[in-house]
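Every protein chain except one is present and positioned as in the full complex.
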Amino acid sequence: MAAETFIILDHTPLHSALEKIEGIDPAPIIHAGLVSLLLVGLAITVSRSYKSNPRIHQEEKTFTITNFMEMIVGGLLNFMQQTMGDHAKTFLPLIGTTGIFILISNLLGTIPGFDPPTSNLNTTLACAIVIVVATHYVGVRTHGVKYIKHFMGPVLWLAPLMFVIEVIGHLARILSLSFRLFGNMFGDHMVLGIFMGLVPLLIPVAFMGLGVFVSVVQAFVFTLLSILYISGALEEAH
Amino acid sequence: MEKLVNEFSFGLFIWQTVLFVLLVLLLRKFAWKPILKAVNEREEGIKNALAAAEDAKKEMQNVSADNERLLKEARAEREAMLKEAREIREKMVADAKVQAQKEGDKIIRKAQESIEGEKKAAIADIKNEVASLSVEIAEKILQAQLDNKDKQLKLVDQLVDDIKLR
Partner (left out) sequence: MGKPKLFYDLLKYSSLGLEMGAAVVIGLLMGIYLDKRFETYPWLTLLFMCFGFVAATKALIKALKKGIFLEEEGEE
């Protein structure tokens, strides 16, 4: 792993416990858990603000977390409605969670001392798998048995061949989705760590800015590709 | 590349997946549903407000159209009433004219008739008078000439023939 010197969560009791049970490096889980806790806390804050004041309108100019979240949700929903129309609201929880989880995970890497969970292949693979499984679940649910037509070519006798090829294509999607995020974050974090070790002053700040940029872009790319894949499964086979 | 691929560990992967699915479910319950609800409500509110505004606009248009229509109707009605009145007046005048004509004709005819009657009566009177006068004259003349009855009659006939009115 990169930048071992900056991982501060490596020596917690939870860490050693996990290490004993699994025989694996638990740092990504702990970091991901941290991000998850943060997000759940945020979620509870938001839902509580709704409970205390069910009608919050955007006309209120004061900046609250709820307003901010609503702004994000509005933008995301708009983006989703471009490709999947009415289905957008159904898939908002999945896509939104993926997006915000990855964004916060990525941004965690720019804070010195933390590893972004997304700089571990297993985390990104988990996200990609969840998205792809959801994609196919959605496909089966909307099209039923006909969904298999997505995997068959236009010619019947070529169907088994096409099936293998399509499966390869879908596996490639998982791979490319997870590897893109993982590679970018890993590389970014590595560069940041190296420069942090070399020149501890000023220059890392520039790389941190770059890190923030890469984090946002990669989270965005992952989210939009997820939207594309799901809307692809929603379409009719051609 | 080898190193990166080796980083894959099944246990870690499973853990992360479970964690991520849990996170999705939790956030769905706590964050997305309420936010989505709020966003929906707001959209609904905006839509409703727009619809209400549209309705109000339509109502206004209806009202003004109604007004316009009423005004037009009233104008048309007035027009019709005026026309009717004029017609009635003209008819009355015409009727009166005809009536007067008739009345006048009737009076004239009556007058003519009575004149005619009177004239006839007068003529009859005159005839009678003339006859009696003639008889008297004849008697007087005959008293003077009693001798000849035949002559007498002859004379009378001659006289009567002479007196014959036109």
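A and B label the chains in the order they appear, each numbered from 1.
Going forward, a contact is a pair of C-beta atoms (placed from the backbone, for glycine too) under 8 Å apart; a residue touches a chain by one contact, two chains touch by 3 or more.
As the structure is a prediction and not an experimental result, all values here were calculated from the model.
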Note = The chain left out of view makes contact with A
Query = Which listed residue (A:111, A:175 or A:216) would be found touching the missing chain in the intact complex?
reply = A:175
Request  = From the listed residues A:72, A:148, A:190 or A:221, report the one that touches the chain absent from this view.
outcome  = A:221
Request  = For the chain that got dropped from the picture, name the residues of chain A it touches.
outcome  = 78-79, 82-83, 161, 164-166, 168-169, 171-173, 175-176, 179-180, 221, 224-225, 228
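We adopt the following convention: only the chains that are shown with their structure count from here on.
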Ask   = Of all residues in chain B, which touch chain A in the complex?
value = 4, 7-9, 11-13, 15-17, 19-24, 26-28, 30-42
Request  = Enumerate the contact residues on chain A facing chain B in the complex.
outcome  = 22-26, 28-29, 32-33, 36, 39-40, 42-44, 46-47, 50, 55-58, 66, 69-70, 73-74, 77, 89, 92-94, 96-98, 100-101, 117, 120-123, 125-127, 129-130, 182-183, 186
